[in-house]
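What follows is a single structure, written as structure tokens, with notes after it.
A single protein chain has been omitted; all remaining protein chains appear in their positions.
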Amino acid sequence: MRTDDTTAPDPAAAANVATTAILADLADTRHKAVVVDSPPGAGKSTLVIRAAQELTAGGERPIIVAQTNNQVDDLIENLTEKHPDIPVGRLSATGYSPPPALVGLANTTVGRTLDDLAGCQIIVGTAAKWATVRDSTFGWAILDESYQMRSDMLLQIVERFDRGLFVGDPGQLDPFTIVGTERWIGLPHDPTQNGVSVMLEHNPGIPVHRLPVSWRLPSSAAPTVNEAFYPFTGFTAGTDHGTRALGFDTAGFGSTDLDETLTMAFATGWALHELKRRHVPRTDTETIQTAANLAGRLLERGAVATCERNPDGRPLTARDIAIGVVHRDQADLVRTALTRTGHPDAPDVAVDTANRLQGREFEVVIVVHPLSGRRDATAFHLETGRLCVLASRHRQACIVVAREGIADLLDSHPSMDPVHLSVPAKFPDGWEANQVMLAKLSQHRVAA
Amino acid sequence: MKAPVDDRLAALRGSAKRRPYNARSLAALENNPRCTLRALLDASGSDKAAIAEHAGYPSPFGQSAFAFARGNAFEAMVKDNGCAELLRVLRETLKLTLPEVAYLDLNDVGGDGSNETRRDRTAEVLLQAAQGTGDGTLFDHPMLYLEVGGQEAFLEPDLVAFRIDGRFYIVEIKSFPIIDGQADPAQVRSATTQACAYVIALRALLEEAGIGPEAVSDTVVLVAPKDFTNRPTAAFVDARKQVSALTRQLARLERISDLVDLLPEGLTFDLDIDKDDKRPRRPAEELAEALEQVPATYRPDCLNHCEMAYYCRARARAEASLDVLGPAVREQLGGIDTVTMALGLARGQLTPTADQSDMAAALRHAARLRAELTGEVGGAA
Partner (left out) sequence: MLSALAHVEAMETLEVVHQTEFRHRRLSGRPLVIIPLTMAGEAGAPLAAMVGTAKRDMTLLVVPQPRNRDQRFTFAAELGQIVMRYIDSYRQDRRGDGERSHYSDAPQILVPNHGGIKALADLGRMCRFRSASGPYAVPDVVPEFGMWLTFLVDTSEQAGTSMLMPVTAMLSEHWATGQSTLEDQNLASLMAWIAPPDGLSVEQALADAENPDICPPAGPATSPEFDNRHLAPAIQRFDAAHTLGDPHDLATAQAELRDLVAEQVKPTWRMMWTAISLLRSVPEAPRTAKRFERDCVSFTSYSDYRDAGGFPQRKRDTAIGAAQRLSRLERALADFEADMAFDDPFVLADRRSAGEAFAGTVEESVPGRMVTTAKNRRVPRPYVTLRTDDPVRLAAGTKLISPSMPAGHKAVIASVHPDGDTTLVTVEVTGGMGRSRTPNPGTVPEPGQRLAYLPDPGWRPTPVFPASDHTPWTHSPGPDEPDTDSAVPEDAAAEEWGHED
């Protein structure tokens, strides 16, 4: 059951319509669950906080389940900022030390057990921590990033609540396991699937909403990300052309191809920095160093970002920049490479794998393309969620670093995936999504 | 396709009769799209098995008489009595509400079993059905036709296409079992890819009459033995990805001329088969020389499906190519192609080029660790 086909011309109005519909379903006691699909940057956190507040106002004592400690911390920071009057509890494991932003917040209590948090109206914790709680049941749970939560994890926490609001981005990375999964394929309760799909499979008639506006992605990016990764659901950018802009502080001298790429990205929101064709290991120094150098060069020249929050412009710092990679070893090497760029702030640039960048937001994101320099495309490297995460973290511009030859690689990719009975094919297809992205990037190509 | 390309392809094949594409060889397009040798042999309609054998690497792809008999017996049983079992399965297992069923046997047309006659008759009845003027619901062994890279391909499905809610469905009857709702994924894949050729051909047929692709479902119905019994059961297979993948590979075939252009003049794989004793007269060394002119992309997985695989493996071994070890090792040694190079770098006997320096360092480190463990002399740095 899909609802709210919003085609309102005004993004804010469209988003309001969607939120109102969601809150109405939340108030409707006939539903065991409400699902909200959120494309990148569509105000998922805002919705979670709004829903928590509404439920509290209605006399509920909701719990919030997030997937990582960082997500929990972010949620609490936002909650206490928006609703300083609501006492919030943070359910934490032994040894958790709160980040500076949470220290000394008057209405926040950190506790190891529910007993420690008796006075709190909203209790937030990771799924793993909630899984250790026994014998308490709450009326509502809000499950954030629920598409990243495995079905077996949901099974461990589901007895803690009567009704659930499942919020998440279906386009991002699926949960995974290191063991063989064949035995469960085709089962409606496959434990390796995400919790939302399994819950929907068993509960037809659950309302599924969709947030229609990406407030993060600029208008240069939303249509491409939409087409590549969410081909069956439309969303638009929350800002118009011209609202977001990047400009340099200084003129470019010297490193010409880096500057050319930055100029392309600043002007159009996208750039493909294409290195010479070569088969290389994923730890290829040149690729890694180029990604770091682009960040270093950007900091060196200095940039000012204009947007709806800063209409008069704001200088970009290293914390506004992220470098996204596929493998952990690449991330480590990029961090080292950043120290070599010579710019003192470069080490503050966020470097991480797609998995760890999920849910985060930056002004400029530099991406090492998952297929760069590879000889073969594997299912892992073609997985749409990975590229989707990397290509949808930015508010201003996305720069992709890759070796030439990805087009040929896709072209000659054998389709060897096993096929299973009665299991719907997973869409979007990694191959197709990569083609869409590549077609877009080729219009923004700078040969290095 | 341009005429000169056709001439070149015909020259590659030489005096042998052209082997037309069929659903199996079309499905094989997906297995190793990068391999030039396979692409040229297939596009020219050469007899890969005969060529491989003459080159000294006979392909081991026989079919067991048991599998063959089982397949035929199962299909016959499913289609017995106007497809009585098939209908039971479609209704009971897949919960399809089928209207009055009319069964049409397209195995021959009034005793004429030629491809062309059957193709025309198939086109006639399927179009009538699509336009709502015919009365067929089950079509036994229709003969479909597809133009592949400028060549005709008759697709003779041993299966039935039928019509539910105004759509055609391809039904594949296979004799591998569905046990507790699961079947061997590799076999399902190969059955599905074959079915995709039929989907594409049927869509092409309907398109000529101005009927859109949605008239043919890209969900395939697989009918197969249930558990360990002889009774059939059925399952849906979502073939959307395979249909688009095969469509892509068919489009690639159009670019065969790029490959042909790179070939030396006068290259041929002709075996020059003797009319009388049916043996190749062409010296094997000469054939081997011709084959070596064409790049091949060997993967160990080729051993499962390509007639040329044993030839290509021998070639890869002779070149000390890391392809022999398969994708897992290749992946770790990205950018290094041969054993000689990998070990030369590992032992510090070769000076790495700029783009090999990372890999060389990793290899030397690994070699040093191995030397420490095995106590070899000269390994320590």
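Per-chain residue numbering starts at 1, and chain names A and B are given in the order in which the chains are listed.
Here is the rule we use: a contact is a pair of C-beta atoms (placed from the backbone, for glycine too) under 8 Å apart; a residue touches a chain by one contact, two chains touch by 3 or more.
All of these numbers come straight from a predicted model, not from anything done at the bench.
A.B. asks: Would you indicate which residue among A:Thr19, A:Ser151, A:Gln172 or A:Ser415 is in contact with the undisplayed chain?
C.D. replies: A:Ser151
A.B. asks: Residue by residue, what part of subunit A touches the chain that was omitted?
C.D. replies: 32-33, 94-95, 131-132, 134, 151-152, 154-156, 158-159, 164, 177-180, 183-184, 187-192, 195, 198-199, 202-203, 328-329, 332, 336
A.B. asks: Across the whole complex, list the residues on subunit B that are touched by the chain not included here.
C.D. replies: Within subunit B, the residues touching the omitted chain are 60, 62-71, 73, 77, 175-177, 179-181, 184, 225, 227-231, 300-301, 303-304, 320, 322, 324-326, 328-329, 332-333, 339-340, 342-343, 346, 362-363, 365-370, 372-374.
In this text, only the chains that are shown with their structure count from here on.
A.B. asks: How many angstrom lie between the CA centroids of subunit A and subunit B, rounded to a whole number?
C.D. replies: Once rounded, the distance between the two centres reads 39 Å.
A.B. asks: Going by the contact rule set out above, which residues of subunit A touch subunit B in the complex?
C.D. replies: 182, 185-186, 278-286, 373-376, 378, 411-425, 427, 429, 431-432
A.B. asks: List the residues on subunit B that touch subunit A in their complex, please.
C.D. replies: Subunit B reaches subunit A through residues 30-34, 178, 181-183, 185-186, 188-189, 192, 222, 235-242, 244-245, 252, 301, 327, 330-335, 355, 357-359, 362.
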